[in-house]
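Notes follow once the structure below has been shown.
All protein chains but one are shown in place.
What follows is chain A.
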Amino acid sequence: MSAITVPTAPPRILPAGDRSVLVATDDDADLVAFIDLLRHELPSGVDDFLPAAQTVLITMTDTADCRVVEQRLRELFRSAQASGGIGTAAQPDEIRTIPVRYDGPDLESVAAQLGITVREVITAHTRALWRCAFIGFAPGFGYLETAEPGLAVPRRAEARTSVPAGAVALADGYSAVYPRRSPGGWQLIGTTDVRMWDLGRAEPSLLRPGTRVRFTEAALE
(Lines give C-alpha, C1' and ligand atoms only; values in the text may rest on other atoms or scores of the structure.)
Protein backbone atom coordinates (compact mmCIF):
# COMPACT_ATOMS: atom_id res chain seq x y z
CA MET A 1 0.00 0.00 0.00
CA SER A 2 1.52 3.29 -0.97
CA ALA A 3 0.82 6.57 0.71
CA ILE A 4 -0.93 9.26 -1.27
CA THR A 5 1.63 11.88 -2.13
CA VAL A 6 0.79 15.53 -2.51
CA PRO A 7 2.98 17.50 -4.92
CA THR A 8 4.21 20.08 -2.45
CA ALA A 9 7.69 21.47 -2.12
CA PRO A 10 9.52 20.70 1.12
CA PRO A 11 10.91 23.73 2.94
CA ARG A 12 14.59 24.55 2.61
CA ILE A 13 16.11 24.56 6.09
CA LEU A 14 19.29 26.62 5.83
CA PRO A 15 21.96 26.64 8.57
CA ALA A 16 22.22 29.97 10.40
CA GLY A 17 24.84 29.33 13.09
CA ASP A 18 24.85 26.89 15.99
CA ARG A 19 21.59 28.14 17.47
CA SER A 20 19.32 29.01 14.56
CA VAL A 21 18.04 27.93 11.19
CA LEU A 22 16.37 29.82 8.37
CA VAL A 23 13.28 28.15 6.95
CA ALA A 24 12.79 29.23 3.34
CA THR A 25 10.05 28.44 0.87
CA ASP A 26 8.82 29.87 -2.42
CA ASP A 27 5.17 29.34 -1.55
CA ASP A 28 3.75 32.29 0.42
CA ALA A 29 0.60 30.39 1.44
CA ASP A 30 2.68 27.55 2.93
CA LEU A 31 4.74 30.11 4.84
CA VAL A 32 1.68 31.87 6.28
CA ALA A 33 0.19 28.54 7.38
CA PHE A 34 3.54 27.45 8.88
CA ILE A 35 3.85 30.71 10.86
CA ASP A 36 0.30 30.23 12.10
CA LEU A 37 1.16 26.76 13.39
CA LEU A 38 4.36 28.02 15.06
CA ARG A 39 2.31 30.67 16.82
CA HIS A 40 0.14 27.99 18.38
CA GLU A 41 2.69 25.29 19.16
CA LEU A 42 6.26 26.43 19.44
CA PRO A 43 8.39 23.26 19.30
CA SER A 44 10.32 22.40 22.44
CA GLY A 45 13.82 23.89 22.29
CA VAL A 46 12.73 26.85 20.16
CA ASP A 47 13.30 30.27 21.73
CA ASP A 48 11.56 32.51 19.21
CA PHE A 49 10.78 32.84 15.51
CA LEU A 50 11.01 35.76 13.14
CA PRO A 51 8.89 35.80 10.00
CA ALA A 52 10.22 37.94 7.15
CA ALA A 53 9.59 38.35 3.42
CA GLN A 54 10.05 34.73 2.30
CA THR A 55 11.63 33.08 5.32
CA VAL A 56 11.25 32.39 9.02
CA LEU A 57 14.29 32.56 11.28
CA ILE A 58 14.03 30.03 14.12
CA THR A 59 16.26 30.62 17.14
CA MET A 60 16.87 27.89 19.69
CA THR A 61 17.74 27.78 23.37
CA ASP A 62 21.34 26.98 24.25
CA THR A 63 20.45 23.44 25.11
CA ALA A 64 18.30 22.57 22.12
CA ASP A 65 19.21 19.63 19.94
CA CYS A 66 19.19 21.27 16.51
CA ARG A 67 18.54 17.99 14.68
CA VAL A 68 15.47 17.19 16.76
CA VAL A 69 14.15 20.74 16.30
CA GLU A 70 14.74 20.58 12.53
CA GLN A 71 12.83 17.30 12.33
CA ARG A 72 9.94 18.85 14.24
CA LEU A 73 9.97 21.92 11.96
CA ARG A 74 9.73 19.69 8.87
CA GLU A 75 6.75 17.88 10.41
CA LEU A 76 5.06 21.18 11.24
CA PHE A 77 5.70 22.44 7.73
CA ARG A 78 4.09 19.29 6.28
CA SER A 79 1.03 19.76 8.53
CA ALA A 80 0.84 23.39 7.38
CA GLN A 81 0.85 22.25 3.75
CA ALA A 82 -1.72 19.55 4.48
CA SER A 83 -4.03 22.20 5.94
CA GLY A 84 -4.26 23.52 2.41
CA GLY A 85 -2.06 26.49 3.09
CA ILE A 86 -4.93 28.32 4.76
CA GLY A 87 -4.21 30.06 8.02
CA THR A 88 -5.98 28.78 11.11
CA ALA A 89 -5.72 31.95 13.13
CA ALA A 90 -7.70 31.59 16.35
CA GLN A 91 -8.68 35.26 16.30
CA PRO A 92 -9.93 37.17 13.29
CA ASP A 93 -7.29 39.61 12.12
CA GLU A 94 -7.85 43.11 13.41
CA ILE A 95 -8.06 46.11 11.10
CA ARG A 96 -6.27 49.24 12.30
CA THR A 97 -7.21 52.60 10.82
CA ILE A 98 -4.36 55.07 10.48
CA PRO A 99 -5.27 58.66 9.48
CA VAL A 100 -2.50 60.21 7.37
CA ARG A 101 -1.70 63.79 6.35
CA TYR A 102 -0.18 63.35 2.90
CA ASP A 103 2.57 65.93 3.34
CA GLY A 104 5.74 63.86 2.99
CA PRO A 105 8.82 65.40 1.36
CA ASP A 106 9.05 62.54 -1.18
CA LEU A 107 5.37 62.56 -2.21
CA GLU A 108 5.90 64.44 -5.48
CA SER A 109 8.95 62.44 -6.48
CA VAL A 110 7.10 59.16 -5.72
CA ALA A 111 4.28 60.29 -8.01
CA ALA A 112 6.81 61.22 -10.71
CA GLN A 113 8.59 57.86 -10.41
CA LEU A 114 5.27 56.01 -10.76
CA GLY A 115 4.12 58.25 -13.62
CA ILE A 116 0.89 59.20 -11.80
CA THR A 117 -0.38 62.28 -9.98
CA VAL A 118 0.03 63.00 -6.27
CA ARG A 119 -3.74 62.58 -5.94
CA GLU A 120 -3.51 59.12 -7.53
CA VAL A 121 -0.78 58.11 -5.06
CA ILE A 122 -3.04 59.15 -2.15
CA THR A 123 -6.03 57.34 -3.66
CA ALA A 124 -4.05 54.13 -4.19
CA HIS A 125 -2.55 54.30 -0.67
CA THR A 126 -5.93 54.79 1.02
CA ARG A 127 -7.82 52.35 -1.21
CA ALA A 128 -5.52 49.39 -0.54
CA LEU A 129 -6.09 47.01 2.38
CA TRP A 130 -2.63 46.48 3.85
CA ARG A 131 -1.48 43.46 5.87
CA CYS A 132 1.48 43.43 8.24
CA ALA A 133 3.79 40.80 6.76
CA PHE A 134 6.43 41.08 9.46
CA ILE A 135 8.05 43.48 11.92
CA GLY A 136 11.69 44.43 11.59
CA PHE A 137 14.17 47.31 11.54
CA ALA A 138 12.84 48.77 14.82
CA PRO A 139 10.29 47.85 17.51
CA GLY A 140 6.82 48.24 16.00
CA PHE A 141 8.09 48.90 12.44
CA GLY A 142 5.64 46.78 10.41
CA TYR A 143 6.27 45.90 6.78
CA LEU A 144 2.80 46.35 5.27
CA GLU A 145 2.00 44.59 2.03
CA THR A 146 -1.04 44.72 -0.22
CA ALA A 147 -2.46 42.69 -3.08
CA GLU A 148 -3.05 45.94 -4.97
CA PRO A 149 -0.19 46.78 -7.31
CA GLY A 150 0.92 50.26 -8.24
CA LEU A 151 2.89 51.72 -5.34
CA ALA A 152 6.18 49.86 -5.68
CA VAL A 153 9.03 52.34 -5.50
CA PRO A 154 12.64 51.63 -4.50
CA ARG A 155 14.28 53.01 -1.39
CA ARG A 156 15.91 56.42 -1.66
CA ALA A 157 19.41 56.36 -3.12
CA GLU A 158 20.61 57.91 0.12
CA ALA A 159 19.09 57.27 3.52
CA ARG A 160 18.09 60.20 5.73
CA THR A 161 19.97 60.38 9.01
CA SER A 162 16.77 61.26 10.85
CA VAL A 163 13.17 60.42 10.01
CA PRO A 164 10.55 61.61 12.53
CA ALA A 165 8.19 59.28 14.39
CA GLY A 166 4.88 58.98 12.53
CA ALA A 167 6.41 59.38 9.05
CA VAL A 168 4.42 57.26 6.56
CA ALA A 169 6.65 55.72 3.94
CA LEU A 170 6.90 53.50 0.88
CA ALA A 171 9.72 51.24 -0.37
CA ASP A 172 10.15 47.95 -2.19
CA GLY A 173 6.39 47.38 -2.53
CA TYR A 174 5.82 47.84 1.22
CA SER A 175 4.37 50.70 3.22
CA ALA A 176 5.38 51.44 6.82
CA VAL A 177 5.04 54.01 9.59
CA TYR A 178 8.22 54.93 11.51
CA PRO A 179 7.49 54.16 15.18
CA ARG A 180 10.21 56.48 16.51
CA ARG A 181 12.77 58.95 15.23
CA SER A 182 15.47 56.99 13.45
CA PRO A 183 17.61 56.98 10.33
CA GLY A 184 15.68 55.72 7.32
CA GLY A 185 15.92 55.15 3.60
CA TRP A 186 12.23 54.84 2.70
CA GLN A 187 10.32 57.41 0.63
CA LEU A 188 8.24 59.63 2.91
CA ILE A 189 4.72 60.40 1.69
CA GLY A 190 2.90 61.54 4.84
CA THR A 191 2.58 61.86 8.58
CA THR A 192 0.31 60.31 11.22
CA ASP A 193 -0.30 61.07 14.88
CA VAL A 194 -1.07 57.43 15.64
CA ARG A 195 1.49 55.97 18.02
CA MET A 196 2.88 52.80 16.47
CA TRP A 197 4.89 51.96 19.60
CA ASP A 198 4.02 52.86 23.18
CA LEU A 199 5.47 51.01 26.17
CA GLY A 200 2.65 52.47 28.27
CA ARG A 201 0.17 50.21 26.47
CA ALA A 202 -0.47 46.59 27.34
CA GLU A 203 0.38 45.86 23.68
CA PRO A 204 3.30 48.22 22.96
CA SER A 205 3.19 47.58 19.21
CA LEU A 206 0.10 48.65 17.24
CA LEU A 207 0.99 46.00 14.67
CA ARG A 208 1.82 42.32 14.70
CA PRO A 209 2.35 40.06 11.73
CA GLY A 210 -1.13 39.51 10.28
CA THR A 211 -2.65 42.83 11.44
CA ARG A 212 -4.66 44.55 8.66
CA VAL A 213 -4.26 48.29 8.13
CA ARG A 214 -6.38 50.86 6.34
CA PHE A 215 -4.92 54.35 5.78
CA THR A 216 -7.37 57.26 5.63
CA GLU A 217 -6.71 60.82 4.53
CA ALA A 218 -6.61 63.40 7.31
CA ALA A 219 -6.90 67.09 6.59
CA LEU A 220 -3.62 68.98 6.20
CA GLU A 221 -3.11 71.57 8.88
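Throughout what follows, a residue touches a chain if its C-beta (ideal position, glycine included) is under 8 Å from a C-beta of that chain, and two chains touch if they have at least 3 such contacts; residues count from 1.
Operating definition for what follows: contacts and distances are computed from a predicted model.
Student: Which of the following is the UniProt-recorded protein name of the chain this complex doesn't show: "Biotin-dependent carboxyltransferase family protein", "Protein-methionine-sulfoxide reductase heme-binding subunit MsrQ", "Sugar ABC transporter permease" or "Protocatechuate 3,4-dioxygenase, alpha subunit"?
Tutor: "Biotin-dependent carboxyltransferase family protein"
Student: Have a look at A:34, A:49, A:102 or A:215 and name the one touching the chain we're not showing.
Tutor: A:49
Student: Considering the complete complex, identify which of A:180, A:195 or A:214 is in touch with the unshown chain.
Tutor: Missing-chain contact among the listed residues: A:180.
Student: Need a quick check: the contact residues on chain A for the chain that isn't drawn.
Tutor: 14-22, 24, 47-57, 59, 62, 134-143, 172, 180, 199, 204-205, 207-209
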